[in-house]
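Removed: one protein chain of the complex. Kept in place: all other protein chains.
Think of it as A, B and C in the order they're written, each chain with its own count starting at 1.
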Amino acid sequence: MAIDVLYFAWVRESIGTGAERVEVPDTVTSVAGLIDWLAVRSEGHATAFVDRDRLRAAVDQVFVSLDTPIAGAREVAIFPPVTGG
Amino acid sequence: MAIDVLYFAWVRESIGTGAERVEVPDTVTSVAGLIDWLAVRSEGHATAFVDRDRLRAAVDQVFVSLDTPIAGAREVAIFPPVTGG
Amino acid sequence: MIRVVVQDAPIDIAAEHAAAEAPDVGAVATFTGLVRGDDGVTELALEHYPGATERALENLCHEAVDRWSLAGATIVHRVGPMVPGDRVVFVATTARHRGAALDACAFLIDRLKTGVPFWKRERRGGDARWVEARAGDDAAAARWN
Partner (left out) sequence: MIRVVVQDAPIDIAAEHAAAEAPDVGAVATFTGLVRGDDGVTELALEHYPGATERALENLCHEAVDRWSLAGATIVHRVGPMVPGDRVVFVATTARHRGAALDACAFLIDRLKTGVPFWKRERRGGDARWVEARAGDDAAAARWN
C-alpha cells in the first residue's frame, strides 16, 4: 500500500524532509503501527518518534488519534501538537 | 438652593427644554422630592414624570437612585433608562 | 492606555485598531455595533449627556483595565443621526493574552449598554420613537457584578 507521509515542524526537521512516499506492508494497520514501522528507517525518524505523547496525526487531512486504522489512507501526516493563533 | 436640572430623550421632549435652572425650597431633599416638586411646573413636566419606574437620574454627573439626597447638588439630570451601544 | 471618544464623525476602525496595538500586546479584542436596517429603520439618532457620558465611559475603562490587567481599553461612540450600516460604537481591549482581552471587551459593551447615558431614537420613514431599554441588557450587565 503506497502512502504519502507528511511531516511538520520539529518532526519534519528531525527527519530531514517534509514528505515521503512509502510502500507500507499489510501488517501495518494503524497510525501508531505506521510510526513504529517508519521509526527504523533512519536515526532522524527514530529521534522524531521517540516520545509518542508529543505526536499528533491526520489521515487524509482529518485529525485522528494514533490508534486510528490507516486502511485505504492515501495521506498520513505526523506532527507535534499545534500552536497556531 | 439653585440647581441646574437637565433632561434627556423623551423626558426632554415632553418638557420642551433640555435644561432649566430652578430655585428649590429646603423642603425638597431627594431626587424623588425634586421630581415631585418639578412635576407641577407644567403639563409637560407632569407627563414626563407620570411613571417614576421609567425615570433614572444623575446628581453632579454620577448615576444615582431616586431616593438619593440632593443637598449640595449643583446639577441634577433626569432621563429614561439608557439605550446606547 | 485608555481612550474614550464621543464623536459625530464616522468611526475609523483601522486607525483605532492600529492605535490600540502596542509592543507588549499579544491580543486585541474588539466589538463594533452597527445600525441594523433589516427591521425597517431608516435613521438612528443618538443623544448623550455631554461630560457625564465621557466620565462614565472612562470609569468603565478604568474598571476593565484594573480587573483584567489590560494594556489598554478604547471606546469610541458616535452620536447624532446615523443610517443603517453605520458604526454606532467601537470597543477595543488589549492584553498580553486573549482571555483577558475577550472577557474585558464583552464586559465593556455589556456595561456600556446599561450604565452610560446614551439614548437612541429610531426613525422608520415618517415615524420616530425612542428605543426602550431591554431587560436582557440588564441581565447581561449583571453577570459581571
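Everything that follows uses one rule, which is that a residue touches a chain if its C-beta (ideal position, glycine included) is under 8 Å from a C-beta of that chain, and two chains touch if they have at least 3 such contacts.
Quantities reported herein were computed from a predicted structural model and do not represent experimental measurements.
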item: Touched by the hidden chain, restricted to displayed chains; value: A, C
item: Residue touching the undisplayed chain, where the options are C:G26, C:P50 or C:G80; value: C:G26
item: Residues belonging to subunit C that touch the chain removed from view; value: 13-14, 17-18, 21, 23-38, 84-85, 96, 98-99, 101-102, 105-106, 109, 140
item: Subunit A residues touching the omitted chain (full complex); value: 6, 8-10, 58, 61-63, 77, 79-85
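The working rule: only the chains that are shown with their structure count from here on.
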item: Geometric centre distance via CA averages, subunit C-subunit A, whole Å; value: 48
item: Cα-centroid distance, subunit A relative to subunit B, in whole angstrom; value: 73
item: Length of the line joining the C-alpha centres of subunit B and subunit C, rounded to whole Å; value: 26
item: Multi-partner residues of subunit C (at least 2 other chains); value: none
item: Touching two or more other chains - residue numbers and ranges from subunit A; value: none
